[in-house]
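Removed: one protein chain of the complex. Kept in place: all other protein chains.
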Amino acid sequence: MEPGTPIYVGENRSERVQIDVMRFDGETLCELQDIAIDSLSAQVGGSGVLWVNVTGVHDVEILRRIGEFFDIHPLTVEDIANTDQRPKFEDYPGYIFCVLNMIRYDKTANEIALEHLSIVVGKGYLISFQEEPGDVFDGVRERLRQSKGKLRTSGSDLCMYALMDAIVDGYFVAVETLGDGIEACEDNLFTQMDKVDLAQVHGYKREILDFRKSVWPLRDELSMLERSESELITKETRVYLRDVHDHVIQVIDMIDSYLGQLGNIHDTYLSMSSNRMNEIMKVLTTIATIFNPLTFIVGVYGMNFDNMPELHWAYGYALVWIVMIAVAAGLFILFKKSKWI
Amino acid sequence: MEPGTPIYVGENRSERVQIDVMRFDGETLCELQDIAIDSLSAQVGGSGVLWVNVTGVHDVEILRRIGEFFDIHPLTVEDIANTDQRPKFEDYPGYIFCVLNMIRYDKTANEIALEHLSIVVGKGYLISFQEEPGDVFDGVRERLRQSKGKLRTSGSDLCMYALMDAIVDGYFVAVETLGDGIEACEDNLFTQMDKVDLAQVHGYKREILDFRKSVWPLRDELSMLERSESELITKETRVYLRDVHDHVIQVIDMIDSYLGQLGNIHDTYLSMSSNRMNEIMKVLTTIATIFNPLTFIVGVYGMNFDNMPELHWAYGYALVWIVMIAVAAGLFILFKKSKWI
Amino acid sequence: MEPGTPIYVGENRSERVQIDVMRFDGETLCELQDIAIDSLSAQVGGSGVLWVNVTGVHDVEILRRIGEFFDIHPLTVEDIANTDQRPKFEDYPGYIFCVLNMIRYDKTANEIALEHLSIVVGKGYLISFQEEPGDVFDGVRERLRQSKGKLRTSGSDLCMYALMDAIVDGYFVAVETLGDGIEACEDNLFTQMDKVDLAQVHGYKREILDFRKSVWPLRDELSMLERSESELITKETRVYLRDVHDHVIQVIDMIDSYLGQLGNIHDTYLSMSSNRMNEIMKVLTTIATIFNPLTFIVGVYGMNFDNMPELHWAYGYALVWIVMIAVAAGLFILFKKSKWI
Amino acid sequence: MEPGTPIYVGENRSERVQIDVMRFDGETLCELQDIAIDSLSAQVGGSGVLWVNVTGVHDVEILRRIGEFFDIHPLTVEDIANTDQRPKFEDYPGYIFCVLNMIRYDKTANEIALEHLSIVVGKGYLISFQEEPGDVFDGVRERLRQSKGKLRTSGSDLCMYALMDAIVDGYFVAVETLGDGIEACEDNLFTQMDKVDLAQVHGYKREILDFRKSVWPLRDELSMLERSESELITKETRVYLRDVHDHVIQVIDMIDSYLGQLGNIHDTYLSMSSNRMNEIMKVLTTIATIFNPLTFIVGVYGMNFDNMPELHWAYGYALVWIVMIAVAAGLFILFKKSKWI
Partner (left out) sequence: MEPGTPIYVGENRSERVQIDVMRFDGETLCELQDIAIDSLSAQVGGSGVLWVNVTGVHDVEILRRIGEFFDIHPLTVEDIANTDQRPKFEDYPGYIFCVLNMIRYDKTANEIALEHLSIVVGKGYLISFQEEPGDVFDGVRERLRQSKGKLRTSGSDLCMYALMDAIVDGYFVAVETLGDGIEACEDNLFTQMDKVDLAQVHGYKREILDFRKSVWPLRDELSMLERSESELITKETRVYLRDVHDHVIQVIDMIDSYLGQLGNIHDTYLSMSSNRMNEIMKVLTTIATIFNPLTFIVGVYGMNFDNMPELHWAYGYALVWIVMIAVAAGLFILFKKSKWI
């Protein structure tokens, strides 16, 4: 296959790709929903900032045509379609290209759901590609409509920041929900150890590692974006990018902290379950050991020798009971003193 | 939510935010306690150094207004309100912004208590934001009042250093108290192993890791501050910042050392408890193994066959005792020789 | 042995070395298959791009002669013959030299098969050295023949990229097949633990580590190639090299992720098998412990003392049964309450 | 407490602080022992090199006065008094400040003894601060007196090197004595495992880690010193500093090597003691298992049923012995064949 050929690798989808367009400057805002791909070409150029939001990357033909409209490199189009693409930032001539993952955490299934998101930012335009319809950008849209803050009066770069910020805010929600489960797990460890389940700990670990794999590359990506020499990013936006970079580092800190906690839980669980097992075995084995000599003694007087004087003593039976009780008590005291039970 | 919107995320508080003001130069010092937010605006500008200490960051409106008075970036105000913000240093146009954690260690609960502290240092002013009332800065206030040292004659940057130094000195107290517990734990390991508790070791580890997470970013932060090109920090203050940087590295060294010690304790505890368990099991199993053949022998002569000549021998019973004692002694010697018991 | 003396270290081969030649520019393409080494010298120089594909590096004399034709340093020729050479990139005067490994994963044998590949890229020519015949470059040949894409109109550097891309695409196939096996292994862990086999996990780990060893150096190699100051690589090709670099990082990410998963599987397997073992031992030991006192009691009444009043009671036998059932039930309830069984 | 206030944190001491002075140049050497602090001020300035050796840092007043005489920054004086100060190198205006630890290893107590040493090197003078009297610098003094080597004719920087070299030579002695113990421990592991003691291994590890903590910072410190732009250090001395840097790296190499060896010993000890335990348990359990059916058989013929034909057979008793021997031998052979014993 020729490099630059877009191939969709995600799950099968049949929904139509939806293209929403928003054009705004400080004074006016024009919004078009679900327009046809052909009418998109009319939007290219023009004044103000154009935000094209594409929902669905499974129709590679549409991606290819959008790429043509905005003069996007075929390798970029390939990366937009490739939902397995790891987060990255690339500086192409004329535009900036970012790949991120949106992350949701499904608590009941204990599963991280990743969604591939690509952003292309050029002079006066911004194109975002989502895999599925979702409401994560609604806050940004609302702020644009209400003309709150600097978003309306700044360029496409601040708009890119706003989208990234919305996504990174979603990371906090996901990592905190995940963290609540882990904390509950740790609390159970010392109170109701039976409720702690190794398969669950294993599951948390897998999800946290997946999370980390998605967020970790963002650290470098945002640092590169912040310090990139591209003229598309204004000095003011860089201050905001530093803020989202800081948030990503905080998410990574939390993830690493939870990972350490899971390791700690695993180790302590093993130690405690092994300790508890040992306690039980010790008690049971001690009981067996106390009965060992007793069973031997009763065996002795069950023998059928003709000549066993003890059997004919008047208090033989009572005596053997006394001996046995003495042996049992002696052993019990010995084990107790040696702290074996 | 728009970026730069301050949100308080700490525990609910109803106390009124307290604003204390101190203005000083080499000759005069003027102190105002608990002033209203409105009268603060009158303090902006003016000669000498202005130190505003704000106790309580839960009233975001007050933070916003202070931000306006001193021309602070909304993202900074957001970070001041966010008590989960990790330590960082940022160079904004016109001021320097630092976030630190004050750390106390509550010995009885074995818990690290973190308090979020933000410092904004500008030309001729310094604003510190504390979460709770506390006496950690009393030493600095006293030195200002008594006009001891260079603090009175230097700028806001040395004052910032003085606050940081007070906080880092608090780290030493906390880490040493924590360390005493760990050392006691290790001493017990080889003398009174029963007193060592895995849950306690687990707890120390969690607290030490939390401590580390709070102090670690300071290492880079202070190094950046020391080498920053900001004109707000004089060459002389940089020598002092190097000193506090050195203290932070020493705290981190101590933390890492305690972490290693805890790992060592955990491993040795497991090895020793497993060793001890094994010793016990070996002895108990050996006892059982000695009684096994004895019980068999007495079983043999408990059988009811018509024709068992031994039963009718005159010394049969005595003989069987001799055999049994010989077997038991033989096994005991064998086990002893093989170093099994 | 003098440095720069080529020595073939791979398995013994007797096949004749096959030399295929392709010369192309934007308009014409000329293909010669399996030409003699002597006729190759006539091809040196000339217009367009010359791609020489050499299949077989075991005949060092042929390598030496090709080296002479194209003025290749003896150390390069030595590295071409050395099939154990680790991946590397070197910038020689007049040409660029790359070593890669082609990787196939044989699923049934659970074995990684490595093939040593060297590429020499000079002004107007490209020489690739394969160990064995294979069809991995057929896609590139086909695209050249059909004159699709930029390949025909660009220089030897883009052709080198095309070969690298074909090889790295093969890495994805190999790592995914390997990954499928690991995922199946993990799924079995919690459903059919008996099917999980430590030798298999050990084998996966060995293969994954071998894979990593081959791919890891490519990371730096491609980064160096991308940023090298060589004039042989055009600015446009560098964009493509960045893409293949990105793919290599993605492969390494996948490998690291699978490695972590294998570690996780190993740990969880051990924990679970130890847990299960413990469960069994606990139940069995508990049963033994319940029968211990019962066997003792029946032993007591098997004794032959003359004077054992219980033996002559009318309901003695029934009573002893009641006692024994009570003891067994009591112990069972006790163990159940202590959560020992 | 004001920063720059010297506080002594070591153990209580009552000895008087001893100040020894040596002034030398290529031709003359003048030595004064145990002079009063007041007469020291007369020594400041003057020709040649002045070496002041201060034994005891517990009298902070003396330190403060020496600081005044030589114009030393208060933060430096604070670090001289602080015996917990980690090794560091700092370039102050007018002088260079180094902190090192002298290390002795007390073999019988298996304990590292650290002593805090500070060196201040200025133009024409060198001040060394020791905690306790000791003979570690006697070699340097002797070489000065005998006018051997370049020491007499060079500046204060080479003298600083000589002191550092003497201290680092002490590290080798300490680390080798420590290493001998570890090697002996490892040798015992495979020959007389009973002599290996986990508490001892734990102790070695703790001491080695303490050692490492003291030496590790020297690596960077000496590298900084070697490459520092200070005019106080001549080009020739830098060659010597590179040598002592190289020695420090060698000490760290040895430490890391011993650490790895200790880890290896710990792992192997656990594996071997677990293996040995398992061997014993296997044999004991096998014996128990062989006697299980035998005890059952003799139990059978101890039953008192009226109608047990075997009991009345002429060779019943002999037969039951044959059966029992057959069962025992069969089980023994089975276990032997399965390699269970």
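The first chain written gets the first letter, and so on, giving A, B, C and D; residue counts start at 1 in each chain.
Please note the rule applied: contacts are C-beta pairs under 8 Å (C-beta built on N, C-alpha and C of every residue); 3 or more make two chains touch, one makes a residue touch a chain.
Note that this is a predicted model, so its numbers are computed, not measured.
Engineer: In the whole complex, not just what's shown, which of C:Glu11, C:Asp194 or C:Glu229 touches the removed chain?
Structural biologist: C:Asp194
Engineer: Could you tell which one of C:Ala42, C:Ala113 or C:Ile280 touches the chain left off the display?
Structural biologist: C:Ile280
Engineer: So one chain is hidden, and I want to know which residue out of D:Val136, D:Met224 or D:Met308 touches that hidden chain in the complete assembly.
Structural biologist: Missing-chain contact among the listed residues: D:Met308.
Engineer: Which chain C residues touch the hidden chain?
Structural biologist: Residues of chain C in touch with the missing chain: 1-4, 73, 75, 78, 84-86, 88, 90, 92, 194, 198-199, 202, 205-206, 209, 213, 266, 270, 273-274, 277, 280-281, 284-285, 287-288, 291, 294-295, 298-299, 301-304, 308, 310-312, 314-317, 320.
Engineer: So that we can see where the missing chain sits, which residues of chain D does it touch?
Structural biologist: 139, 143, 148-149, 161-162, 165, 169, 190, 239-240, 242-243, 246, 249-250, 253, 257, 260-261, 264, 267-268, 271-272, 274-275, 278, 281-282, 285-286, 288-289, 292-293, 295-296, 299-300, 302-308, 339-340
Just so we're on the same page, only the chains that are shown with their structure count from here on.
Engineer: Could you tell me which chains make contact with chain B and chain D both?
Structural biologist: Output, common partners of chain B and chain D: nil, no chain qualifies.
Engineer: Examine where the copies chain A and chain B touch and state whether the two sides share over half of their residue numbers (same) or under half (different).
Structural biologist: Under half shared, hence different.
Engineer: Which chain has its C-alpha centroid farthest away from the centroid of chain B?
Structural biologist: For chain B, the chain whose C-alpha mean is farthest off is C.
Engineer: Using CA atom averages as chain centres, what separation in Å is found between chain A and chain B?
Structural biologist: Each chain reduced to its C-alpha mean, chain A and chain B end up 26 Å apart.
Engineer: Averaging only over C-alpha atoms, locate the centres of chain C and chain D and give their separation in whole Å.
Structural biologist: So the centre of chain C lies 42 Å away from the centre of chain D.
Engineer: What parts of chain D, by residue number, touch at least two of the other chains?
Structural biologist: Each of 302 in chain D touches at least two other chains.
Engineer: Thinking of each chain as a vertex joined to the chains it touches, would you call that graph a line, ring, star, complete, or other?
Structural biologist: Topology of touching chains reads as a line.
Engineer: Return all touching chain pairs.
Structural biologist: Contact pairs between chains: A-B, A-C, B-D.
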